[in-house]
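This report concerns only the one structure given below.
Every protein chain except one is present and positioned as in the full complex.
Here is subunit A:
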């Protein structure tokens, strides 16, 4: 039986698995962007909680539209613009991050377009949550019933793609107050505020069981091999230039002022 299982694994593409705990989300994003752009391997990165709360916007996110800037500035919450698309999240030690970086040819049947990738990832995670909480991928969010517990985003290059997810294993209600209700929201949200719209994964399963089951689900598609952080080096080596960035205090202050100036000019 062991030989049969090993033989099955031989036919599967390799995927390197990197496990972090409490890694700062900015550093995680630097690593991900560099691996997407400069590596030719498949990667799974799991970060079990980030060290401190941070706001992470998508590539085109505008702070003035998405954030309660006065409180963000007052409380000095870091604001990051990531290299992938999608919306805004606030993450902390209660967030579990799972990132998949794949060569498109190693995931047959999945075209390098967002809906095709999310359709595949939805099926993958359905193996993690069978019969749990009415799990589904609904309007591109991971939900239990009609409540979101996981937000995902993609970046797609010519031959590779990344699908990364922040799972709300737990969260602080007060942190959600830093985020405005977004103008662009899925229909099923129905204008609910954050605390009516999202839910906690911890009400359904433990962190360790979630990570273990995610790994098991990946094993049906890839032959997994653990990889050390030192092997992939630090995010700042080489000449690679990230698009992911930490917004400066001045940028946030300018964002706070600009809509007010616009109102003043228009009378």
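Everything that follows uses one rule, which is that contacts are C-beta pairs under 8 Å (C-beta built on N, C-alpha and C of every residue); 3 or more make two chains touch, one makes a residue touch a chain; residues count from 1.
The rule we apply is simple: contacts and distances are computed from a predicted model.
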| item | value |
| --- | --- |
| Protein that the absent chain corresponds to, by UniProt name, given "TATA box-binding protein-associated factor RNA polymerase I subunit A", "Large ribosomal subunit protein uL15m", "Glycine cleavage system H protein" or "Pyruvate dehydrogenase E1 component subunit alpha" | "Glycine cleavage system H protein" |
| Per the touch definition above, residue among A:44, A:153 or A:255 touching the missing chain | A:153 |
| Subunit A residues that touch the omitted chain in the full complex | 58-60, 83-87, 111-118, 140, 152-158, 184 |
